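Removed: one protein chain of the complex. Kept in place: all other protein chains.
The chains carry the letters A, B, C, D and E, assigned in the order they are written, with residues numbered from 1 in each.
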Amino acid sequence: MNFKRSDKRKFDELRKIKFTRDYLQDAEGSVLVEVGKTKVICSVSVEYRLPQFLRAEKKNQGWLTAEYDMLPRSANKRIVRDRIHGKIKGRSSEIQRLIGRSLRAVTDLTEFPERTIYIDCDVIQADGGTRTASINGAFIALYDAFTKMKEKGQINEFPITNFIGAISVGIVEDEILLDLAFDEDLIADIDMNIVKDDKGNYIEIQGTSERNTFSDKQLQKLLKVAKKGISEIIDLQKNLLFGDIKTK
Amino acid sequence: MNFKRSDKRKFDELRKIKFTRDYLQDAEGSVLVEVGKTKVICSVSVEYRLPQFLRAEKKNQGWLTAEYDMLPRSANKRIVRDRIHGKIKGRSSEIQRLIGRSLRAVTDLTEFPERTIYIDCDVIQADGGTRTASINGAFIALYDAFTKMKEKGQINEFPITNFIGAISVGIVEDEILLDLAFDEDLIADIDMNIVKDDKGNYIEIQGTSERNTFSDKQLQKLLKVAKKGISEIIDLQKNLLFGDIKTK
Amino acid sequence: MNFKRSDKRKFDELRKIKFTRDYLQDAEGSVLVEVGKTKVICSVSVEYRLPQFLRAEKKNQGWLTAEYDMLPRSANKRIVRDRIHGKIKGRSSEIQRLIGRSLRAVTDLTEFPERTIYIDCDVIQADGGTRTASINGAFIALYDAFTKMKEKGQINEFPITNFIGAISVGIVEDEILLDLAFDEDLIADIDMNIVKDDKGNYIEIQGTSERNTFSDKQLQKLLKVAKKGISEIIDLQKNLLFGDIKTK
Amino acid sequence: MNFKRSDKRKFDELRKIKFTRDYLQDAEGSVLVEVGKTKVICSVSVEYRLPQFLRAEKKNQGWLTAEYDMLPRSANKRIVRDRIHGKIKGRSSEIQRLIGRSLRAVTDLTEFPERTIYIDCDVIQADGGTRTASINGAFIALYDAFTKMKEKGQINEFPITNFIGAISVGIVEDEILLDLAFDEDLIADIDMNIVKDDKGNYIEIQGTSERNTFSDKQLQKLLKVAKKGISEIIDLQKNLLFGDIKTK
Amino acid sequence: MNFKRSDKRKFDELRKIKFTRDYLQDAEGSVLVEVGKTKVICSVSVEYRLPQFLRAEKKNQGWLTAEYDMLPRSANKRIVRDRIHGKIKGRSSEIQRLIGRSLRAVTDLTEFPERTIYIDCDVIQADGGTRTASINGAFIALYDAFTKMKEKGQINEFPITNFIGAISVGIVEDEILLDLAFDEDLIADIDMNIVKDDKGNYIEIQGTSERNTFSDKQLQKLLKVAKKGISEIIDLQKNLLFGDIKTK
Partner (left out) sequence: MNFKRSDKRKFDELRKIKFTRDYLQDAEGSVLVEVGKTKVICSVSVEYRLPQFLRAEKKNQGWLTAEYDMLPRSANKRIVRDRIHGKIKGRSSEIQRLIGRSLRAVTDLTEFPERTIYIDCDVIQADGGTRTASINGAFIALYDAFTKMKEKGQINEFPITNFIGAISVGIVEDEILLDLAFDEDLIADIDMNIVKDDKGNYIEIQGTSERNTFSDKQLQKLLKVAKKGISEIIDLQKNLLFGDIKTK
């Protein structure tokens, strides 16, 4: 048991999280979320239009979708922009689908018929955990956007049905780690991203082991550490939004 | 408890699986895998080239990557071909990344340096479970390809390190279902795809709940049913390849 | 006169043709056509929409169009998918235009106004003659689709005006060959594809000689052998559809 | 027999053809070819590079390829540029493949190893017959380019093996027409493009009948009229290049 | 002061300009403009449609936009067509935006509501100054198109508000040059394109110095020489259109 985290954190300790609300003057909602050195701008845009597949179905609901991208120099090597090849990277596609599904799971789409909500998550600096930071930041931005829409009478009921928190867990040298930084992610045998609501129920589990498999026993430990992390994140979010709830 | 499966299966019962080996005359390995009405052609191609990122790293290893697509009329509505828009659908991208990661997890890439193995999974008919059928079919095709390569002296050691099995589980009307068909997938609250090796360890867990969340208790049940299904699939595969192992 | 066909066929002999009707459960019509080792899935899809140029003309008719593609490992070398470059290969474009024109030539488009019929021809295994196999298979699939549409009252009159048959002929070592397999196509001086109706009239002639030119006398011989082959194919099709016509 | 050609030509009469050689100052060879109102710029460019498939085969030969396009306002309606959608129109693809094959059929590619010759055919004004005008114009431009290359010692032997001529024939109101103008093409039942060499042998036959089929007897008449037209074109070309051969 | 222009022109002398009006039979207006060896086809097309951004604003006006491209062999090296990569070159994009802005500056868009005017500038041969030649040629083509539209009653008032002239100036070996040819452009320290109206007011100034900077004094000289050139061009245009105005 010689592995140490480079930032001295305990194995089940979150990095410092900071939400800067209303980061962009024009967006309906926007947050700069910082998790350690990871920085993501999450913005919410509301448009009066629906995707083709919903128009065809003529259901009386709106839609919520997410896009994820990284600035060229958010990483240690410069990333070629997707527009050069005209394709979205497979990884970005996978991540933005995760963000969209997660937020739709806690949003009542029937509360904003005829409208599409775009969640844009743009990574300014990447140091691990950009997809979970995106979900956590986007949730606050979405909450703020709905608050404004409610104040302006653009919606009748507040569409958020639950709080949501997302975190990564992993296994490095047989240790179960919470909230992996980039240097940890690079050497992790297992990498898992978990999204849960504030009732402790699961919304997404994405566990991947390219380097090594993991046993059922390890899975249970990973889920337990994730539970702790998500619970702390949701407390933080509630504290931020309501101001009177103490984090543990 | 009124829900019945349209094909009369028990909740924890697999659909009939059929592997037609050497389905294509030219591929290094190829399988037509049929799971109920789902049909996927899995083919293996070996080329003497490496992706850019590996050439840069100059590691002494090969690469294995997967591509997934659906024929236009494999589904109940005609699907527009990706080449029309010049983009890979987000769902296809997500699935082919899953297939590639899963097979790399049981393959020793250092056994075929300088070479890239392409796994092509093309869905001829889709009735649910195409991604897990792809993994199961591709595994057999890959096994066959390596066998031929070994016979021809193109590799020294057999690169497969473990057997692999993949299955979907889900929750429909509070019932835990194994191996969802399309009509079940459509109404499922939860949809989970699990990939494990023959030692019972996890390779991938992908659980998604756009419609409803799931509790830890439900998760444990899902994992248990998946375990049973994967175990049966791996038995089937071993029986197919070695001919003398009995399935339960 | 030392040239022998590798499959022992006579120079003016067709390969075995097999049509598996209703190959796909969801398509309005579908056929797996096998010609020797060549295998093509032909499916028919009907949609309530018209291409832009027809909407502009406001004619009271429908449209029929074809798409052709090859699975990556249908050939002896793996073919890169068109979606990677976002372009349709020139050869595919040429072939699908030929299939579309040929079928439109025997279809009364005014019988299904407001609708577009998509013919998808996907080559599973290529051993020469994929374009003519596509036309022959697509004709049966289209016939079946119209039969169903008539039964359901979606059309008033049966839109097929003539039977259609397609075949390739070529010159190899001065021999006139019918129905070239891939190994013959590779060494052929001349390659010609001919489409005719059941009255013996021409619908398409596509003759190409990249390696060698051909005289008028050779052309007449090519046309004569093609006539024989197409006549046999149309007999086969009628036998398949009506069951009481004997092939020669 | 009431049909009259709008420009008073006899049914088997060519339109006036004009070749302006060295039309572009920089190209290795270039021709502005005018056939009636149809105008096409054909240019020849020689580059020291080979396409991927030839480099792989390591044959000791060069390559010749053609590209075809129409200026946006060469037609009566403005044509959207291919670059907008990033795709080559199916029709352009078909035509440029025809031009390339036809010219390769009379060119000895082994005379210019390591080099690719690009033939660019750009339609300035389209009034029917642009593909055959392109072949005829490109032949002269190619002849001129090879002449210059020979003079400069860039090739040892002159690579042209035969003269080539191309023309369209068609059937309008039961009349066999030579060299169809746009207004004739629009109402033609049959449209056929024929390419032959100066020995009277065929290089390409492309006959299409979307509106009506054609009998063997009509085919023979079409071929006969085409023969007359191509013969006149090749006489014109020889006269232009050698100056001492009289056209009929 | 040893620099001499290769075509013996004085430093402040224009090349010979030739406008061939109605160059294309189908376009609403069209001009082949020749400036020395530079040749550009400018055509005007009118369509009953508006770009998305104008439809959204619901203003009662039309739109005018320009597209610029070069034929592959208009330059001394063959240029790869934009459709190959599916992207418009940055330089072309910059130039067509300049052409569009310049012509909109002298056109009253409210005179042709609901319509978009496309200006297509295609360079047949490039010998410097293609962007200014395009503006000058497009102006005449546009003038002719509006004249025809007025005659046909398609517009009430003539939408041209001012004459427009465009020219390049530059500094080569400390000499201020008017109307740079390609060989001069290649060695110029400074390259400036200026567009003015017939009242002497500026519409566009685009000055670029990749090789060397320029002082305010040099700028004033450049502007003065440009003024002379543009004045001569506008005189030419007026003479061409009205026939009774003398050029200096």
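Quick note on the criterion: a contact is a pair of C-beta atoms (placed from the backbone, for glycine too) under 8 Å apart; a residue touches a chain by one contact, two chains touch by 3 or more.
What you see is a predicted model; the values in this text were computed from it and never measured.
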{"item": "Shown chains that the omitted chain touches within the full complex", "value": "A, E"}
{"item": "From A:20, A:61 or A:125, residue that would touch the chain that is not displayed", "value": "A:125"}
{"item": "Touch criterion as defined above, residue of A:14, A:27 or A:169 at the omitted chain", "value": "A:27"}
{"item": "Touch criterion as defined above, residue of E:70, E:88 or E:178 at the omitted chain", "value": "E:88"}
{"item": "Chain not shown, touching residues in chain E", "value": "86-88, 90-91, 93-94, 96-97, 101, 104-105, 162, 192, 196-197, 199-211, 213-216, 219, 223"}
{"item": "Missing-chain contacts mapped onto chain A", "value": "24-27, 30, 37, 41, 43, 45, 47, 67, 69, 71-76, 78, 81-83, 85-88, 118, 120, 122, 124-125, 127"}
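The rule is short, and it goes like this: only the chains that are shown with their structure count from here on.
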{"item": "Set of chains whose contacts include both chain D and chain A", "value": "none"}
{"item": "Intercentroid distance (Cα basis), chain E paired with chain C, Å", "value": "51"}
{"item": "Separation of mean Cα positions, chain E and chain B [Å, integer]", "value": "59"}
{"item": "Centre-of-Cα separation between chain B and chain A, whole angstrom", "value": "28"}
{"item": "Residue list for chain C, restricted to those that touch at least two other chains", "value": "86-88"}
{"item": "Pairwise touch network: line, ring, star, complete, or other", "value": "line"}
